[in-house]
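For this depiction, one protein chain was excluded, whereas all remaining protein chains were kept in their positions.
Moving on to chain A:
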Amino acid sequence: MTRSRSAGEIILITLAVTLALFVLVVPLVLIFSFALREGLGVYFANIIEPNTLHAIWLSVMTALIVVPVNIVVGAALAWLVTRFRFRGRQLLISIIELPASMSPIVAGVVYLFLYGGQGLLGPFLQANSLQVMFTPLAIVLVSLFVTAPFAARELIPLMSQQGTEDEEAALSLGANGWQMFWYVTLPNISWAMVYGAVLTNARVMGEFGAVSVVSGAIRGQTNTLPLQINLLFNDFNVTGAFAAASTLTLIAVATLVLKSILESRRHG
């Protein structure tokens, strides 16, 4: 059965497709075409350039630390605010949300004012020869802060919707707290946790503003992938910048593919 489309429909479809093309598809294609425009050899040479390679490593390591921590913390927070009623609960939910609604640059500056040489803890840290700012530790800290809400945000709506019946049933059947968590709660929320991990990972990898304040941009030490892209771009090294950008894009794509695989397994 075919039906001729009205002029309005055609215009709307054309608009949507054009928009999608120029807002999403063309920029993505451009990343790779710029990265590859001088050939595969130059592309790989740009990627294995020691400082770019280190930036990739640093970004991946940061994500490997931050994602698990924030998933566990997010699950604990979500558990707290959905399973218990207490004074200040709404306030806590708002505080959890705060880092996500704040500009990342504020997060960076706040950490600088806390741990920096002129900050609150700065003199104490310096007196003990401890360096926090401008080290990978600072990058991990701000990344933890900026992505703190992502897992909890996925889990809180799900867990409050699911309610506590399953868990109460488990307890009444003689399960202890850990058994209840492993066999009842976790399977129910695992999917939301994966989704939280994907979001957290994407943000950690891509975070520029907060990291740029606390990183010190030391090449081969504290330059994350987005900072390295910025550096190469400012150097007029467009091919290098896009090669680095393509790895960031590929990591994002890989994350999404991983998510889809997990999703299909779950439904399959």
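The working rule: a residue touches a chain if its C-beta (ideal position, glycine included) is under 8 Å from a C-beta of that chain, and two chains touch if they have at least 3 such contacts; residues count from 1.
The working rule: contacts and distances are computed from a predicted model.
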item	value
The complex's invisible chain, by UniProt name, from "Nitrogen fixation protein NifU", "Sulfate ABC transporter substrate-binding protein", "NADH-quinone oxidoreductase subunit H" or "Alpha-D-ribose 1-methylphosphonate 5-phosphate C-P lyase"	"Sulfate ABC transporter substrate-binding protein"
Residue of A:V66, A:M133, A:I189 or A:L225 in touch with the missing chain, whole complex considered	A:M133
Sole residue of A:G74, A:P99 or A:G116 that reaches the chain not shown, by the stated touch rule	A:G116
Contact partner of the left-out chain, one of A:E9, A:E168, A:D235 or A:E263	A:D235
Residue numbers in chain A that touch the chain omitted from display	112, 116-119, 122, 125-126, 129, 131, 133-134, 212, 216-221, 231, 234-236
